[in-house]
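Missing here is one protein chain; the remaining ones are kept as they sit in the complex.
Let's turn to chain A:
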């Protein structure tokens, strides 16, 4: 690069060294990943002209790949954060606009905190303690095989199970909604009694238009009887093109028709805007160091959860060690605190021992503000099929949690929140399978009592893994969890004949106990697009 004298700098231009005007040369491709210094250096080259500066910068972005990265980052922000609200709205309004829901979430949280505190005092175990050096070394040595440890977890109990949470949701009431205490035509037939707006089937058909009968789907049109030339080959080719373009929005649109197995890991990373930079790997290593240094009470809860759920699952037990690594690091990750801006929940607070009430000694517990419940590890387990590098697996799980999974265990009015999903499920069943709904109610088998656990876990552990991944493709593609409620209703519709014959809740549970043989896409398609209404 020839040195440029500043003698010809136009007046008023400081900080940018421009000199002779030369025709703009097209630069050789500047590899992406350059920092702003390189941008500065590039703009000091003699080829840059003042009048085309704006265009040159835009061109630089395009050539270097930064334009795409910026677009993906903006798209990611738009997908995650709620739209800007009224300037007078306080922060809690952004978390949850309805006051009674905020209060209900607050009460629920208080119950959880009390439960954790009493576990602490009963077992005389501190919430957190610094590990002695010897213990740190030991843990570091067996970091990759924590599953072989068999600590005595008999005294620990999960802080709550999904069915405890369901009871809270059933008791949610809008104080301004009068529908009487006694059963009348105005009380809801189902368990959820709050009047949230949910989509009906015509609206769902419009929302999920790509799942229609005339559109090719992975999970249907790639079955062995269908010649791959009809759909699968072309779909794979388009998928490869989408990956080559590195366009998040295009990937999200594409994945509505399902992802080819070979492309899924990359596609999910693209949609979630995750790229493993060196600083991400460093960050994960830092989290690992935090785990080594401090022992938390929630660690025991995580151990217990993994042992009770994933370790007992035929598909997931092989990933046991990965699950400990990811979940223990997750608990230490303070960047997760950011999602509480749009989550109705709030992180639990504590004080350094002896400094109760002094704000400069206030901390969050656990550091990421998320207390795991029974089944939490099942959010991570399916991802282990896609990602084998721990820091990448970690990043993907964290992003999935702050985009989607948190909504499944907090009380909010959001359309993808668990309350809306429950109401959507019940409404779909009542509207389109009224006889079945009535029958199940009569025998004391409220359908939501059976389907709730499926939705809270996003069907993880209930469906076969290939089917689960096809379902999660659509969660990403539509940026919504509503498909969980639709699938739950579709499952009931599929087994309606058997369910009409049962006469007890236990028998109904038995009919719906095993979902491992179900094919999700045909069920969804039939329920939405092929059921006579």
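The rule is simple: contacts are C-beta pairs under 8 Å (C-beta built on N, C-alpha and C of every residue); 3 or more make two chains touch, one makes a residue touch a chain; residues count from 1.
We adopt the following convention: contacts and distances are computed from a predicted model.
In the listed set "Cytochrome c oxidase subunit", "Phospholipid-transporting ATPase", "Nicolin 1, tubulin polyglutamylase complex subunit" or "Serine palmitoyltransferase 1", the entry agreeing with the UniProt name of the missing subunit chain is "Nicolin 1, tubulin polyglutamylase complex subunit".
Summary of contacts with the chain left out: across A:311, A:413, A:460 or A:480, the touching residue is A:413. Note that of A:103, A:137, A:349 or A:388, the residue touching the chain absent from this view is A:349. In the complete complex, the residue from A:45, A:288, A:332 or A:439 that touches the missing chain is A:332. The chain not displayed touches chain A at residues 10-16, 35-36, 39-40, 50-51, 53, 85-86, 88-89, 93, 97-99, 110, 113-114, 116-117, 120-121, 126-130, 174, 176, 194-197, 279, 283, 286, 290, 294, 332, 334-335, 337, 348-354, 356, 360-365, 367, 413.
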